[in-house]
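Heads up, this is only part of the complex; the chains shown haven't been moved.
Read from first to last, the chains carry the letters A, B and C; within each, the first residue is number 1.
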Amino acid sequence: MFFHHKKLMYTVRVRESNPQLATLMLEQFGGPQGELAAAMRYFTQGLGECDPGRKDLLMDIATEEISHLEIIGTIIAMLNRGPKAVQSEGMLEAEDMRLLGQNSTSHTEQILYGGGPALVNSSGVPWTAAYIDTIGEPTADLRSNIAAEARAKLVYERLINLTDDPGIKDALTFLMTREVAHMKSFEKALHSIKPNFPPGRVPGDPAFTDLYMDMSQGGVESEGSWNSGELWERVSDRDAQAALDGGDGGCSVGLTEREQRAEATMVMRTTSAPDARPTTGAELGAGPGAGALDLPPREP
Amino acid sequence: MFFHHKKLMYTVRVRESNPQLATLMLEQFGGPQGELAAAMRYFTQGLGECDPGRKDLLMDIATEEISHLEIIGTIIAMLNRGPKAVQSEGMLEAEDMRLLGQNSTSHTEQILYGGGPALVNSSGVPWTAAYIDTIGEPTADLRSNIAAEARAKLVYERLINLTDDPGIKDALTFLMTREVAHMKSFEKALHSIKPNFPPGRVPGDPAFTDLYMDMSQGGVESEGSWNSGELWERVSDRDAQAALDGGDGGCSVGLTEREQRAEATMVMRTTSAPDARPTTGAELGAGPGAGALDLPPREP
Amino acid sequence: MFFHHKKLMYTVRVRESNPQLATLMLEQFGGPQGELAAAMRYFTQGLGECDPGRKDLLMDIATEEISHLEIIGTIIAMLNRGPKAVQSEGMLEAEDMRLLGQNSTSHTEQILYGGGPALVNSSGVPWTAAYIDTIGEPTADLRSNIAAEARAKLVYERLINLTDDPGIKDALTFLMTREVAHMKSFEKALHSIKPNFPPGRVPGDPAFTDLYMDMSQGGVESEGSWNSGELWERVSDRDAQAALDGGDGGCSVGLTEREQRAEATMVMRTTSAPDARPTTGAELGAGPGAGALDLPPREP
């Protein structure tokens, strides 16, 4: 279970009101790489985890991420605190009205959410659990967690670039740094499972594991460890790329007699007559001088 | 640009109609870990990429994934081909009607999509670009790609378990194996960038990089390389966990005079009187013998 | 900030595996009336709240709801624990495969989420912050909270009906009861603000506050305190219902000269000629004996 402590994990000091900056900060509150996504990712993984070490790790970090969500949400609340009151009490002046009409999505924050931190991203898109990619297998989920922390680190790095308020810069740097620490933990946890590659239980088919399919051609080809060297057998020939199983590259299914009858009926009903030259709505709609369309005589 | 070849990359042989199985296969067609998500992930990364080697790699794999999308979509089309015709031509029998009413989301496939492969997952949720987590920085995106391939590999592993049709098993094994090959390429590409950890450009704050925050307590604590050893400084004390910056753990913002006035007005208007004992809708709504609610005398 | 305790707020005892029941329980995990929605509702309100009493109340209940989320998620994890392992290790038998193909959305749980509790509802729809209706004004938000607790109470009531596992029934009854307790708290908090009706700051226009608009007619009319008595002035006459402001019920806007010119051009370009009797795609598409369509002579 969870307890709440009235202190924040990091003190929030905001210099002045700035609803536009608040909107940008929403990216780490209700955005896809934000703290709610992180917290829910680890929390739901932890609930389904059997291994006690990983479960503990996941709950440790999930709890920290909820505490981070509180920090970023508090920054947003501080940035909006004054404008929220001004708007709420009907004290807007002409310049405020102009800004709300001309500005970024901060207008939705003010009108719909009343200045409160809403779980939307910086474009106003509501947070969705579709952001969470947990699939319930640790050799995959830990890799997903490593990647998620990398992404969150980058978004913080970008947000730090956007303000010169020192209190906000400090808090964002703290949050960014913790993502790096979490990356290290998840890397350790992944490689404490042996083996962990390929992920899951079933091995791949050796016939296809080492093929590098050179699908994009027609210009300078680059080589690197990802597509050349003894690890790889490169397939560049267009004909060889098709039907890698050695079959005809077609498709088939066994149908029952009733299904065959139904299909024959459907095909006949909807067949496109290749030799028809039908008049169409395009000809009807084109103006009198529409020379680009052939207008055959009306069919009987 | 793209060209299409009428041959599939892998021949599809389906034994018999099975709309229920088709519904499960949708997970890799229009689901979050499916082939459209993979194709669009690499394609959009490739468009924004400056490094010629990585751009080529991303376009190679994107193109292969679209070709995989065609394979899994063709499997679904074959599994539904008979039932689609039967339904379309009004040849349903009582048992079909019962199954469509009683069954899983395959009814939506038949009624709404007419048996065609739709870009939805196995619960009927439409595919959304919210599944794609690209952020435009290779040291993060390549980690995301490695993780995405791991997840897709697992979902194929699970689908293989669900059928004994040998043609489908073969094709799914091919698709699963290719995810492993892609993982290897992305790993190589990631580690061809030096350094790549921490991802991005800005280093973390050394004061917080090595802290392990022990947030979940009250039972057996597990130790592992992820939270102990010389790499980590563990913080377990509840008081030490709060306000890690050494501040008071509070929050503040500078307000203009107008903002202060507005806030004062708002606070006064909406203050909750702590000493009131108001009658509420709950008391009004509770029945005559609602002893659980204290019913104070009506306020004047 | 938040701390986690390894004990649950309520002990979870599940009799046996039941992935179908797990799917139903998802409604209170990742559904619109579920515990995540509740927790996030109060947490985000708390972040934006200035009144210390309400802020404390909101954080108390938010923290309890996260702890409830953990309970319901643990019930789901227990119900799925066995099937998850069976599927993960490839030990499915024919009956399992049949069930996964025939069954409800539990197949998505197994295939996509690997048996873990996912933040989706019982139809597999991902949780979205669109479920949260906070607008940042306590006289409205507290009413929303009262209603949200009422809804959650009802969904628990329904889930209790669906199982005879005594451990699950107990835990659900606990969770249901707590929603009632929260309702009482929010009622008290609402009525501690005086006045709180109408919500917000601006009074209504007296000309329209007491009108009851009788818009649905043509059968037996019901009367009750909601539409009759001295509180209401009923408007039933169809003509009186239109243009209540006394105007002509039309619409107008002042356009600049350039806008007027543009509109004139647009109207001319897209005007629908009322006296034309055009042949259309419908006539082209109707078969030879399509007597239902009038087929005028082809226009020159």
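Rule of thumb we're sticking to: a residue touches a chain if its C-beta (ideal position, glycine included) is under 8 Å from a C-beta of that chain, and two chains touch if they have at least 3 such contacts.
Please read all numbers here as calculations on a predicted model, not as lab measurements.
Shown here are 3 copies of a single protein sequence; counted across the entire complex in this file, the number of copies is 6.
Please note the rule applied: only the chains that are shown with their structure count from here on.
Both subunit A and subunit B derive from one sequence, and where they touch, over half of the residue numbers involved are common to the two copies. Note on chain placement: the centre of subunit B and the centre of subunit C lie 21 Å apart, centres being C-alpha means.
Centroids built from CA atoms put subunit C at 24 Å from subunit A. Our note on geometry: subunit A versus subunit B, Cα centroid distance of 7 Å, whole angstroms. Annotation for subunit C: residues touching 2 or more other chains are 1-7, 50, 90, 112, 114, 120, 126, 137, 201. Residue ranges of subunit A in contact with subunit C, taken from their complex: 1-9, 30, 36, 40, 43-45, 47-48, 50, 59-60, 62-63, 66-67, 69-70, 73-74, 76-77, 80-81, 84, 88-90, 112-120, 126-130, 132, 134-137, 201-202, 278-281, 284, 298, 300.
Against subunit B, in their complex, subunit C makes its touches with residues 1-7, 50-51, 53-54, 87, 90, 92, 97, 100-105, 107-108, 110-112, 114, 120, 123-126, 137-139, 146, 183-184, 187-194, 201. Note for the complex: subunit B touches subunit C at residues 18, 20-21, 23-24, 27, 31-33, 102-105, 121-125, 154-155, 158-159, 161-163, 215-220, 238, 241-242, 249, 263, 266-267, 269-274, 276, 278-282, 293.
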